[in-house]
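The complex appears here minus one protein chain, its other protein chains still in place.
Order of writing sets the chain letters: A, B and C. Residues in each chain are counted from 1.
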Amino acid sequence: MAKPKDTYYLTAHCAGSLGTVDVVTRYLCEQGCYVVEMQTFDDVLSGHFFIRVEFRPPRTTPFDEAGFRQGWQPRAAQFAMQWELVAAEVRPNVVIMVSRLDHCLNDLLYRYRTGQLAIEIPAIISNHPDLQRLADWHHIPFYHLPVSDENRAEQEEQVLGIIKECEADLVVLARYMQVLSPELCAALTGKAINIHHSLLPGFRGERPYHQAYDKGVKLVGATAHYINNDLDEGPIITQGVEVVDHSHYPEQLTARGRDIECITLARAVQYHIERRVFLHNGKTVVFTN
Amino acid sequence: MAKPKDTYYLTAHCAGSLGTVDVVTRYLCEQGCYVVEMQTFDDVLSGHFFIRVEFRPPRTTPFDEAGFRQGWQPRAAQFAMQWELVAAEVRPNVVIMVSRLDHCLNDLLYRYRTGQLAIEIPAIISNHPDLQRLADWHHIPFYHLPVSDENRAEQEEQVLGIIKECEADLVVLARYMQVLSPELCAALTGKAINIHHSLLPGFRGERPYHQAYDKGVKLVGATAHYINNDLDEGPIITQGVEVVDHSHYPEQLTARGRDIECITLARAVQYHIERRVFLHNGKTVVFTN
Amino acid sequence: MAKPKDTYYLTAHCAGSLGTVDVVTRYLCEQGCYVVEMQTFDDVLSGHFFIRVEFRPPRTTPFDEAGFRQGWQPRAAQFAMQWELVAAEVRPNVVIMVSRLDHCLNDLLYRYRTGQLAIEIPAIISNHPDLQRLADWHHIPFYHLPVSDENRAEQEEQVLGIIKECEADLVVLARYMQVLSPELCAALTGKAINIHHSLLPGFRGERPYHQAYDKGVKLVGATAHYINNDLDEGPIITQGVEVVDHSHYPEQLTARGRDIECITLARAVQYHIERRVFLHNGKTVVFTN
Partner (left out) sequence: MAKPKDTYYLTAHCAGSLGTVDVVTRYLCEQGCYVVEMQTFDDVLSGHFFIRVEFRPPRTTPFDEAGFRQGWQPRAAQFAMQWELVAAEVRPNVVIMVSRLDHCLNDLLYRYRTGQLAIEIPAIISNHPDLQRLADWHHIPFYHLPVSDENRAEQEEQVLGIIKECEADLVVLARYMQVLSPELCAALTGKAINIHHSLLPGFRGERPYHQAYDKGVKLVGATAHYINNDLDEGPIITQGVEVVDHSHYPEQLTARGRDIECITLARAVQYHIERRVFLHNGKTVVFTN
């Protein structure tokens, strides 16, 4: 859902120490910014601190974002904070990659066209032509880039080219059934979300529903995670789960899992674009709502 | 679970205005108090502001709690804040009221004796003698106060007497199967948690599982709520739910509901004693974890 | 998901008595029909018996369905059974009614076009023109039938005319935001599924998410039920639920509820077309899987 027009997200993290909260809230107060929602987490084990604030600038004059940044920079620097300031009304560019299975794509497109996901989709990339018509109907450029072991390097270069050209803020692998090269993984680290159709770290790799069937599990699920250099081991953002039983063959598990894959992926994208997710030391901090 | 020994909860609420967050965090910073966890909520519709902070005082000298309060009072007063400061290590006194059904009592006592619920239980009050042995085994005073339409006023007076004598911070109605008088409700408003075995506001009143059976619902649940002057309509703290089907007769619904009643009630008590619940205008704000 | 081509559903119900199971399984065995899945329920309180069998006819010769029926009828008659025999491969005709909100329609259409829901959709009826394009894209006839207090009787007659002409096996009210007349309700009793966006019987009637907000509930949900003469009180087929908190205003509750509405409605339709639902004495028996 769209946030009110004048909402901003300020996020920051740094080593924990006295005053990390105060430096943020004091500056916001001095600037006349109204705190709408705020969450902090101080990781006792790693000693790292995370903060997320939704705020509204003063409504009397246009918000001087550049001035805000300039004033904030030295204060953040005192704590060596890494920080971001984002206007909620700016829709991030999200490039979607798919293969043939369309349930996650269809779901994301629905949320996109109804405004539930406040994003732009400058490109859909696929190694198959099948989903062109769906993209067309939504007036989204569709790039059909077939891939094989022979052309993987060039194809991935094309993919990266499109991502770059679109100035993508995020790449979403919506059941893109290809193993990415270490190079592409590296290029996308922390900038791409994948949906894996299992409760990672269980059933990594291919055909997880078949693996789940073989083990006779009574729950299946889906995991939305950031890409890192180990495709199915990236930092987990959120997971969903569904009850199953002995009567679910791999085909039924697959069907049963679709809804939970869609919802889990959409939720992860939502968290990401609302700046609710911090990626630190291979794990995430997620301020859900 | 017990919090670290030197953790404090500071909670406050007031009409929303610029500076409400800053006044809290600045004071904490000035006092050398380390913010461990912090959540705020600014209710757009009612214009009311809520904040909860877990903090650790400086470890160099013993914490001067009285001095902290004295310094804080005038600042809170600027915003007409209602506030509380509580040491996490102080175990609140919780008086439990039951009738004959013992599943919620048994569950609370288990969490009490294993330290999961960091509370003291100075008294168990019942209108039946049945659960005396369970109380004895836990070395908790048990008060058998039979009640009928004739002696309700006196019995409730005795109940209130015990609550007062115990300096109870909270009363828990753990399936106390009596309708309280308006007077007792009034005396306990906001200070007592009841567990109702339905998803309120559906199935208010007696025998909700029978009502649920008659309606053929496919989900049953439990609601933990504060007592107010309308017994089954008090502000909801948390709710739990369980899937059922046509084969669950009222007796089976009752059995199925027991686990969810226990968990829902224990969770509400936990939220309450960790000062996660704000009661305002007949509704709650609950900063869950 | 499509069942194997030669699967049949045989369902029956009658007053419970000795031999009700045997008469079904013995006949199937005599006819050389292989039982794939079977469930029975004997309602102790009402004394009514329900049975559902999925079976495969012998593969040696084409299945003589008419002969099967003829041979079965007198045996069923011994127990005054009401029964149905349906080939799983026959796709039922489902007429969908909508207003402006398209999430449930979009979800049903996705499941329809991917074959997850093995149905035909001969018509989409709406009192608004908005969803014409979505219907067009799926090549489904779209009927725009505006309705007001003045023309309700004629409009409903038109609706019934389309339903009749399509030989609809089922009508699905996918957020059709109109109160049906008692006449239309009567005509659709047991033949139409509605999705109500609350955990009925809580929050009947209009704007249930606003009602839920006002009550401060911590769970919201959706209820799929058959239409009867009391619109929001028809027999419940299935219900879904979602956790919420104080930060969910009515708008957020509405958004949060969408996914659960879609899934709950789709599940109910699936149960219905797989003949898993029995409607008896104002309640349902649902043999889920």
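The rule is short, and it goes like this: a residue touches a chain if its C-beta (ideal position, glycine included) is under 8 Å from a C-beta of that chain, and two chains touch if they have at least 3 such contacts.
All of these numbers come straight from a predicted model, not from anything done at the bench.
Shown chains touched by the undisplayed chain in the intact complex: A, B, C. For the options A:L18, A:I140, A:L160 or A:V217, the residue in contact with the chain missing from this view is A:V217. Only one residue from A:P58, A:G115 or A:P201 touches the chain missing from this view: A:P201. Within the whole complex, the absent chain has one touching residue among C:V36, C:A153 or C:V179, and that is C:V36.
Listed by residue number, the positions of chain A touching the unshown chain are 41, 43-45, 199-203, 215-219, 221, 235-239, 241, 245-247, 249, 282-286, 288.
With the whole complex as reference, residues 1, 37, 102-103, 106, 110, 114, 116, 137, 247, 251-252, 255, 258-259, 263, 289 of chain B touch the missing chain.
Even with one chain removed from view, chain C keeps its contact list with that chain: residues 18-22, 25-26, 28-29, 32, 34-42, 44.
Just so it is clear, only the chains that are shown with their structure count from here on.
Connectivity note: excluding chain B, the chains that remain are still joined by touching into one piece. At the interface between chain B and chain C, over half of the residue numbers involved are used by both copies, so each side presents largely the same positions.
By number of C-beta pairs in contact, chains B-C lead all other pairings.
Separating the centre of chain A from that of chain B, both taken as means of CA atoms, is a distance of 37 Å. Chain B and chain C, compared by their mean Cα positions, are separated by 41 Å.
For chain B, the set of residues touching two or more other chains reads 41, 44.
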